[in-house]
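The complex appears here without one of its protein chains, the remainder shown in place.
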Amino acid sequence: MTSFTVSTSRREALVDITEQVAAAAARHSQAAALMVFSPHTTCGILINEGADPDVAHDVLAFLHRLVPQSSHFRHVEGNADAHIKTIMVGSSVSVMLESGRLRLGTWQRIFLAEFDGPRRRTVWVQALAAAPEG
Amino acid sequence: MTSFTVSTSRREALVDITEQVAAAAARHSQAAALMVFSPHTTCGILINEGADPDVAHDVLAFLHRLVPQSSHFRHVEGNADAHIKTIMVGSSVSVMLESGRLRLGTWQRIFLAEFDGPRRRTVWVQALAAAPEG
Partner (left out) sequence: MTSFTVSTSRREALVDITEQVAAAAARHSQAAALMVFSPHTTCGILINEGADPDVAHDVLAFLHRLVPQSSHFRHVEGNADAHIKTIMVGSSVSVMLESGRLRLGTWQRIFLAEFDGPRRRTVWVQALAAAPEG
């Protein structure tokens, strides 16, 4: 298991972590896949388009409207919305590797989805083995 | 593959299954990760905060408002909302292991997310191998 940290600068942000994940992948030339895991409960991990930053803007704006911060929640810390968004997005993704290189679609990038920043976040990475042939 | 069962007591509930998953993990001292999988279509698996039960309450209340049970659905069993919530949450999570112990963040717990209980549910667990070094 390896890890890296990410500092987020706003309450809600999609931070592109593809390069950090690729660096971890490069140390595992025989791995078939990499688990990328957020050990936090108010930020998740997702895969989507990175070419147009408007996509990240639209995703965050939509989720912000869908799950308002002040919507009659009980949780006293005032961040119930961030927990709910994290559950909707998920805490982890798995991506395939080939000879230590990430296999992603042309437009895909890996993002940490911050919903209760700004904070310093940790991302865990674990390499998984390919099944034997046959 | 191992499995365990969970009985849910209400239509919608988050049931903490971390201890059952940890018990399965303890039998796999050499595994890198554990898949935790729901073989059902109206309950999912998720990871989020377990310290404050108000978080689980807020999550369920929000999803209940977002996907009403009676919202002009076609599916005649009357539980289309439960299928939709299961898709939003997901049917499975993967968690990392170290020497047979679950690696979770400080506040993270693993939950079965029941959306059409009360029922007796089964959870499947599969240990995955670490990639060889280098």
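List of remarks:
We call the chains A and B, going by the order they appear; numbering starts again at 1 in every chain.
In this section, a contact is a pair of C-beta atoms (placed from the backbone, for glycine too) under 8 Å apart; a residue touches a chain by one contact, two chains touch by 3 or more.
Everything numeric here is computed off the predicted structure, so don't read it as measured data.
Touching the missing chain, out of A:Pro39, A:Gly90 or A:Gly117, is residue A:Gly90. One chain is missing from the display, and on chain B it is touched by residues 1, 27-32, 35, 37-41, 66-67, 71, 73-77, 80, 83-84, 86-88, 90-92, 94, 124, 126-130. Take chain A: the residues that touch the chain left off the picture are 32-33, 46-49, 52, 54-55, 57-59, 61-63, 66, 88-90, 93-96, 98, 103-108, 128-132, 134.
Operating definition for what follows: only the chains that are shown with their structure count from here on.
Chain A and chain B have CA centres that are 19 Å apart.
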